[in-house]
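Quick one: the structure is below, and I'll ask about it shortly.
One protein chain is absent from this view; the other protein chains keep their places.
A, B and C label the chains in the order they appear, each numbered from 1.
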Amino acid sequence: MDLSFSAEDLAFQREVRSFIAENYPADIKARFDAGLEPHKEDFVRWQKILFEKGWVAPAWPKEYGGTGWTATQKYIFQEELGAANTPGIIPFGLSMVGPVIYTFATEEQKKRFLPGILSSDVWWCQGYSEPGSGSDLASLKTKAVRQGDKYIVNGSKTWTTMAQWADWIFCLVRTDSTVKQQEGISFLLFDMKSPGVTVRPIITLDGGHEVNECFFDNVEVPVENLIGQEGQGWTYAKFLLGHERSGIAAVARSKRGIAKLKQIANTELADGGPLIEDPDYRRKLAELEIDLTALEYTELRTLARESQGKGPGPESSILKIKGTEIQQAITELAVEAAGYYAFAFNRRAMDGANEPIIGPAATAFAAPSYFNMRKTSIYGGSNEIQKNIIAKMVLGL
Amino acid sequence: MDLSFSAEDLAFQREVRSFIAENYPADIKARFDAGLEPHKEDFVRWQKILFEKGWVAPAWPKEYGGTGWTATQKYIFQEELGAANTPGIIPFGLSMVGPVIYTFATEEQKKRFLPGILSSDVWWCQGYSEPGSGSDLASLKTKAVRQGDKYIVNGSKTWTTMAQWADWIFCLVRTDSTVKQQEGISFLLFDMKSPGVTVRPIITLDGGHEVNECFFDNVEVPVENLIGQEGQGWTYAKFLLGHERSGIAAVARSKRGIAKLKQIANTELADGGPLIEDPDYRRKLAELEIDLTALEYTELRTLARESQGKGPGPESSILKIKGTEIQQAITELAVEAAGYYAFAFNRRAMDGANEPIIGPAATAFAAPSYFNMRKTSIYGGSNEIQKNIIAKMVLGL
Amino acid sequence: MDFNYSDEQKLLIDSVERFIQDDYGFDTRRAILKSEDGFRRDLWQKFGELGWLAVPFSEEDGGLGGTAVETMIIMECFGRGLVVEPYLSTVVLAGGLLRLGGNAGQKETILPELMAGTLLAAVGYAEPTSRFNLADVSTTAEKTSGGWVLKGRKSVVLHGPMADKLIVSARTSGGQRDQAGITLFVIDAGAAGVSRQDYPTVDGLRASEIILDGVAVGEADVVGAVGEGFALLDRVIDEATAAICAEAVGAMETLHKATLEYARTRVQFGQPIGRFQVIQHRLVDMYMAYEQAKSMAIMANLKLDAAPEERRRAVSAAKVQIGKSARFIGQQAVQLHGGMGMTDELNVGHYFKRLTMIETLFGNTDFHLKRYAA
Partner (left out) sequence: MDFNYSDEQKLLIDSVERFIQDDYGFDTRRAILKSEDGFRRDLWQKFGELGWLAVPFSEEDGGLGGTAVETMIIMECFGRGLVVEPYLSTVVLAGGLLRLGGNAGQKETILPELMAGTLLAAVGYAEPTSRFNLADVSTTAEKTSGGWVLKGRKSVVLHGPMADKLIVSARTSGGQRDQAGITLFVIDAGAAGVSRQDYPTVDGLRASEIILDGVAVGEADVVGAVGEGFALLDRVIDEATAAICAEAVGAMETLHKATLEYARTRVQFGQPIGRFQVIQHRLVDMYMAYEQAKSMAIMANLKLDAAPEERRRAVSAAKVQIGKSARFIGQQAVQLHGGMGMTDELNVGHYFKRLTMIETLFGNTDFHLKRYAA
């Protein structure tokens, strides 16, 4: 047992750090550091930079464009990206549909889809949830009926993140209603510009537009866009959900969040002194930081098991639960730090309009961020569902 | 709406206060104030004093020996007893079997049993729980088989509080195994000195002897000791559990507990100053006191509804849950205040042996009390069961 | 001791509840939020006609002589409907300061219009660096021959954009955080030297940053005694705190009911989610949090006339409980509604946002815990 990095790892860390320093565009950094809503272009540009360096898909097998890094290197890479506050990798292509494709698709499909994912030329979105399905994903109703060499897709998907920017969707559809729920599901890819696809924005309680409803009205999808076998979609869906959990704990992001909280608490005043000297605020910050440290080492232990070929198993549900609790707690403390200025709704400034911010810039978006982050304990399998998973898969109850 | 007491209520309060001041025996008070394990005689003597004054059964109808007080008067009475740290009324006779008897028993049974309950000449214990039954009370297995004018009782009861001091037991027994669980239960009274009754102490994790197992080996019980109808025992049992919940919140007791915590925190030192000046300890005390205030007003609102003939309904499960959480939290803070001296196991001193106490007297029993009070969220229907009750009966889920 | 409403109070409850039900649906409110003004003047007039704006004022002053209980009733109902009209600012805050500290002239000129619904008012008690300390006042009032000149900035003045009159705290003597030396002044919102930056709040209200750049006021514009504004402000902010505790109770009640209803009907894995024991216990915890909050809101409102020390402790205790309950119920209502709880479309998020801001308003939980334990 040893917490220190090897000389090779330290050299790698320096390499990553200096690459970021030299290549992270200043305008994107400014927008992210200010907490403004990012543009699509921010993500694409940054991912292309990583792609050109060969670093965009560390989790992929080397043969498909992965980096071949050790678990420690992947950890260092994530840490450095997080510390630099770069745009997060948009997961839909690189972390979700990509692994499904290189694992289950035909050679032809691999050739057709993987390059666009790696280069970020194609923006993907995820067609899983439906208005009625919620946590009970397998109850989905969107239908795909085969007619000759096409599927005709009818139905709708919801909570489709960034669908307004998406070129393609990977979509769970019901191809057989006569069998058990899980057995009648297939995994289809299709172009979001196909006739019959409509995207309707869902505005969230923070005033943002991040998710959408997608309606499919007789959308024609060529059969060669089916991944794997008809009726096996649930298998691929579960593979996808279980596969890419690295970063799910969001430790690097939360470390940055706590650093920012400290900075805020050092400048906000309470009774004439900095808020950080208020014993209650100080204690809560300390508790949060300790929680995060525990999560960080729990993640490291998970990675260690993983690098020995064990897992990531259902234990990683812990990372999701604790990770989101911490992310949410950070936004709670930001609202508390903001005091009365938490009231100010700087939404247009947050969306990038050239409007003055009411109150200190550092807490200008505290309340909307707090409201927005409530989603994290709901999405990706609610935290209640994660506990069901642990109870069943880890504790054997 | 008005929080103030009427002139009559204030006069009553003065009357109660001076009665206690004049009649609460100094030796009992000393033992209770020191937190020592009480003797049976302490309870009996004090209850007899109240009985002679006519105040031992405020919850009973006046015709059976009650006081005829208003809800406010009952509240004041409880408050004053609590503030004076008198022995709690032992519930088994006065709060449990007494109401069952005056509600469901024959005139002859009333005449036979009620006087001894009121005068505290007969100490009762409760034969409900069994080794296997736990929260699932209706699954009880102790059998009573009728033979002529007797029942022959076989089986065992557990967690029988103070059975070592009891003269009589009221006991749920199965008289019919052929019907639905709840329908085969009867409510029997019998003498603990009957042949075939054995009491075995259960030592709890704090080293105390409060509860027991009771074994019944062919105990003969005259049929005239059956309350109500054979097979209706479950009805009486539920009546009993739902009936007497006044004092379940233990507000007066917890107020005293918090006052004692404050006194401890004023004398215990932390870094040279009193512990009460430690911001964390101070905050926790304040939070606890606020919790208790909320509980107090919730109880008062419940009493107000009750005095209008509504309830006490299942809402009183809130009082049980919050009341026990607060009682437990008080003991947690006492352990924290004790610091290293919480280690010292002053059990023999606690039991009244003439032994020196290790550490300050005020925290000498902090840890055993903390351990002991874990029982409160288990007994009387565990807090989980209480939440099931609220979910079903109040929220209609 | 009595926890029952009088018959008149029951009538008031009926009347406000009927208004919320009939005239203040979610779509109506949504339209108000999007409107230029951010409130409905015609509804406000109606409040005046129904007598709600006159509730706390003495009959001598032309009011109805109501107690804190009547204000509690109105605020609790407003909480159920998430009413955004400036009742808190105009009636409870500004009205409270004038009721307790106003001179005869102020009462005569302002209160009748205020009660009639033709005059709106707001109070500036916070400053950019004051956080929740009412004594932390940097705005200065400099004595002139005929009165005073105000300079400074009041921040997050709720309902500032629509106010005709403003009451602000300023320092006439003492150091920045001294309680002594604070004086309250009533000024015209349109007076020379007053400038405003208006903005929406996250919970659907409107607020202003108010710059006072040499605003001249007369001796007659002082509310209460010179240098002794703190005690008055402290008292009225306590009244307002008790009022928003009641508002929060109303909002929590609606939110808990909505979540309960959702749990009964939303089917997942073949059954209503309200059948899952974890959801059941969560709803029980929310119910308990609501009941405890309600108890404390009643307690605080009934103790507003107690001695200042007792009043302060009662109000702070209530605000702590309400803050904790509001956070828990708000977060869990969103959580149990799942994705739907996250949308602007559903009312749940709006209740959650208002509850969140009530948690902050007049001092958050940490602030009131310290004030309680002080």
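Observations
Rule of thumb we're sticking to: contacts are C-beta pairs under 8 Å (C-beta built on N, C-alpha and C of every residue); 3 or more make two chains touch, one makes a residue touch a chain.
On a predicted model such as this, the values are computed, not experimentally measured, just so you know.
Contact with the chain not shown here comes from a single listed residue; of B:179, B:269 or B:393, that residue is B:269. Here the missing chain is touched by one residue of B:123, B:151, B:170 or B:370, and it is B:370. Counting the whole complex, the residues of chain C in touch with the unshown chain are 276-278, 281.
Of the residues in chain B, those that touch the hidden partner chain are 129, 134-136, 139, 158-159, 202-205, 207, 211, 268-272, 275, 278, 280-281, 332, 335-336, 338-347, 356, 358-359, 367-368, 370-371, 374-375, 377-379, 382, 384, 387.
Interface residues of chain A with the unshown chain, by the touch rule above, are 1-5, 9, 72, 75, 282-283, 285-287, 289-291, 293-298, 300-301, 304, 308, 315, 318, 321-322, 384, 387-388, 390-391, 394-397.
The criterion applied here is as follows: only the chains that are shown with their structure count from here on.
Chain centres here are C-alpha means, and the one lying farthest from chain C is B. A straight line joining the Cα centres of chain B and chain C is 43 Å long. With centres taken as mean Cα positions, chain C sits 39 Å from chain A.
Residues of chain B in contact with at least two other chains: 283. In chain C, the positions touching at least two other chains are 369-370.
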